[in-house]
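A protein chain is absent from this complex, but the other protein chains hold their places.
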Amino acid sequence: MKIFYTLFLLALLSSISHAFVNDFCVANLNGPDGPSGYECKAPNTVTVDDFVFSGFVAGNTSGIFNAAITPAFVSQLPGVNGLGLSVARLDLAKGGFVPLHSHTASSEILIMVKGEITAGFITPAAAYQKTLKPGDIMVFPQGLLHFQVNSGKGKATAYLAFSNPSPGAQLLDLLLFGNNLPSQLIAQTTLLDYAQVKKLKARFGGRG
Amino acid sequence: MKIFYTLFLLALLSSISHAFVNDFCVANLNGPDGPSGYECKAPNTVTVDDFVFSGFVAGNTSGIFNAAITPAFVSQLPGVNGLGLSVARLDLAKGGFVPLHSHTASSEILIMVKGEITAGFITPAAAYQKTLKPGDIMVFPQGLLHFQVNSGKGKATAYLAFSNPSPGAQLLDLLLFGNNLPSQLIAQTTLLDYAQVKKLKARFGGRG
Amino acid sequence: MKIFYTLFLLALLSSISHAFVNDFCVANLNGPDGPSGYECKAPNTVTVDDFVFSGFVAGNTSGIFNAAITPAFVSQLPGVNGLGLSVARLDLAKGGFVPLHSHTASSEILIMVKGEITAGFITPAAAYQKTLKPGDIMVFPQGLLHFQVNSGKGKATAYLAFSNPSPGAQLLDLLLFGNNLPSQLIAQTTLLDYAQVKKLKARFGGRG
Amino acid sequence: MKIFYTLFLLALLSSISHAFVNDFCVANLNGPDGPSGYECKAPNTVTVDDFVFSGFVAGNTSGIFNAAITPAFVSQLPGVNGLGLSVARLDLAKGGFVPLHSHTASSEILIMVKGEITAGFITPAAAYQKTLKPGDIMVFPQGLLHFQVNSGKGKATAYLAFSNPSPGAQLLDLLLFGNNLPSQLIAQTTLLDYAQVKKLKARFGGRG
Amino acid sequence: MKIFYTLFLLALLSSISHAFVNDFCVANLNGPDGPSGYECKAPNTVTVDDFVFSGFVAGNTSGIFNAAITPAFVSQLPGVNGLGLSVARLDLAKGGFVPLHSHTASSEILIMVKGEITAGFITPAAAYQKTLKPGDIMVFPQGLLHFQVNSGKGKATAYLAFSNPSPGAQLLDLLLFGNNLPSQLIAQTTLLDYAQVKKLKARFGGRG
Partner (left out) sequence: MKIFYTLFLLALLSSISHAFVNDFCVANLNGPDGPSGYECKAPNTVTVDDFVFSGFVAGNTSGIFNAAITPAFVSQLPGVNGLGLSVARLDLAKGGFVPLHSHTASSEILIMVKGEITAGFITPAAAYQKTLKPGDIMVFPQGLLHFQVNSGKGKATAYLAFSNPSPGAQLLDLLLFGNNLPSQLIAQTTLLDYAQVKKLKARFGGRG
């Protein structure tokens, strides 16, 4: 009896391709990507582990910014391919912060988990800043420069949600001082003092 | 003279790629797909038959639901690749019906052709139901659970239009009772009686 | 008991706006429209009739083209607002045809219902033409110039699906000969003979 | 000096509208919405509090499912309007669960915070299920039916990210048993026993 | 010191794929394309020349229309892949013009550089025409038939911007008279005289 119904359902769906019975496109990370994401893995090779990431834990906050980002983007979680969504974990040691940065094609929501973070974003017209504690969330609209500073007395942790499966991160200092453009050009187009540029180029690895 | 103009036009367009002179992307069904659809077939291999499907006829309605769906999705009609559109034919024998189902990323319009169908869709706030005859059409918005029941005295036929070249079909019974999740888990998360779950799992081929 | 559960569910959803419990945006046809469609009607004023259109019947084919189009676009079927989908019915008397035309932001699928139609579309590289009978469907990709001619011995009927709730129709003759641009300008930019332009302007109501 | 530069910058930007200097569209919740979201608040009335929500705390889990959802959707957080992103908090008491449901136009990522949750989603081809603990995240692709069950020995908490500022929630039981469709019709289109339908209609407030 | 910071930054970003640190998708013109564009070149093979095109100069205007189009579409400028943008240069000798044409999935803005051009577009409801001189720009909305005529006493030059990296060009004469559809069919579906069709087919290389 059971077999009868199963066969019947298969018959009902018989002229329907694999695209019909799967409603996701798990990234084939070994293949090329395109403007809308990676190619889809063959559905019969997809497992639940393509939709689960188990390394969403605190990163090492002992570096210069005392900050760690643990991403769960398409590279870590291939099931988000094409879905316009990803997340990350942010850990800040005491005094830690994420310097000014933006995401080229992604908005971001920060969910406070622990400690206290002062966060904000800047538009040409105004700056929007708030000190956040557990129970607070804050949204940073797409493409705007924003920062997060541990303003509390201990560690701080937050979760970040992004409207892009691979949101990128344009860290301002890395952009300005980590490249090989002539320091004079950077000074001119930022209006920073030449000495300031040279000092930070030395720190962020830029040449020129 | 004719050759002169032809050559001139080629010259006018001479630096322009094949992408310039073709405005479609017929699916290469042998290649991988991605979040926006299949890769394009080489334009010089495209024929009119990539845009025509000739099997759009009544399916066999002798099964349990006395229903047949004849799809013309990207698998049958590769010319719809990337166009956000496809169609299907629905035939219902007397007493036939399409059980509750949804399409994850597609709206649907039903065009009544013959007979009488009572159709509806359900939101958390309300159910919208109507008995339809030839001359009537009905739209089922994206992602909402809907059904179609032959409420007439003979056969019924309708055409379906979808806003997706590969609209998928989440047939509720197949989701609930065709899988291998534990029956206890299904009972818990549906609030159905355990015995009811077991009974329908037997019918739809689910184990567990 | 029933009341208990109902109240509970309301509580579960209590902080959730009306936007949460409705998953459609029925057009308020009395309001303004915008790039993505009309504003939404207040959900509590929506009825099933916003999703149903009952005038999907043969139009009058006694005019010059012996053709009639019965649209079910957002104006007739406000429930399609924002859904990227609409349909129309095409009736052709013997000898009837739809002259060359395009849709600016919509693809189209034609479903043959009755009779015989020879249809085709044209790109700069090639023309794609087919004679269609019941059981055949054909897709016309977005923006391409296409035509439908009754090539049979009697009436012909087809249903049309569009990937736009308000697909527009750029009827070539109406564009070329129904406006007030100087006939000389039309002749120049089409390379048609001036006399031909004047003749058709007289027919399609253009001045100049 | 400072004034000079400020004036200069204003001059540089002088012919530029308010749309130029603001890169967000905070929802005017008092106005109508449309297919792409709410109208924008006048930029000069926007404050940081449009981008912050401070009620992101545990809800009351003493109801039938022992579950609480605290949304931060466009209604609570108007700054997410048009950004394709929102979040919610899920609290499950011991034994609590979120019954099977889907979101019509949104994917979801679950971030485990505390306790243990067994979660899964179902496609016509397979079910994908996993038991999650802190450090795990799981993605549920758009439109698919999914569930979350507290499978641990105490409370469980998770954060949810959505790819839609107003993701809706199609709770299966509410759809099936909370409406006024005839019980016979529900039984037919679900294949559930009539008695089962009547029993659950009593529980979920449906009539008919 | 510098090395320390560089290493630190790499550590901060260490779990992040190449997709994270590149925010573009330069076309791999040797690979297949899909509905959203070409596959991305490997980021380490991208150079500044993928974003620069140096052949944006006047074309040869000695042909029948005395017109030349120099495109900078994805084929010439692979850096625009997936970005929804491209440009072209238009040169018209005295008396030159671009015949009526449309772009299937692109709007266009014309920037006058030199001389005088009379341009316009046509909808079923009205024609919109203007004589443009340097300092003027004009937009032609997506999919609408439009023309550009040198109405001055010397050469004319304009730049064109498109909302598509590969905007196509549906040149009306080439569509109507460059194909192999029977002249009788063209005459019928355009309402042009048969002799007119034959005359222009001879000119544009069409057969049939």
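Each chain gets a letter, A, B, C, D and E, in the order it is written, and its residues are counted from 1.
Definition applied: contacts are C-beta pairs under 8 Å (C-beta built on N, C-alpha and C of every residue); 3 or more make two chains touch, one makes a residue touch a chain.
As the structure is a computational prediction, the values presented were derived from the model and not from experiment.
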{"item": "Visible chains in contact with the missing one", "value": "A, C, D, E"}
{"item": "Candidate in contact with the missing chain, chosen from C:Thr123, C:Ser151, C:Gln170 or C:Thr189", "value": "C:Gln170"}
{"item": "Given A:Phe73, A:Phe147 or A:Phe162, the one touching the chain that is not displayed", "value": "A:Phe147"}
{"item": "Residue ranges of subunit A at the interface with the undisplayed chain", "value": "97-100, 102-105, 118, 120, 122-124, 126-127, 129, 141-145, 147, 149, 168-176, 178-181, 185, 188-193, 196, 199-200, 203"}
{"item": "Touching residues on subunit C - with respect to the absent chain", "value": "29, 32-36, 60, 63-65, 67-71, 73-76, 104-105, 166-171, 174, 178, 202-205"}
{"item": "Hidden partner interface residues of subunit D, rising order", "value": "1-3, 5-6, 8-9, 11-13, 15-17, 19-23, 25, 28, 31, 34-40, 81-82"}
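The rule is simple: only the chains that are shown with their structure count from here on.
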{"item": "Chains touching both subunit D and subunit E, listed by label", "value": "A, B, C"}
{"item": "Chain of greatest Cα-centre distance to subunit E", "value": "D"}
{"item": "Multi-chain contact residues (two or more partners), subunit E", "value": "34-36, 104-105, 168-171, 174, 178, 203"}
{"item": "Chain contact topology (line, ring, star, complete or other)", "value": "other"}
{"item": "All touching chain pairs, where touch follows the definition stated at the start", "value": "A-B, A-D, A-E, B-C, B-D, B-E, C-D, C-E"}
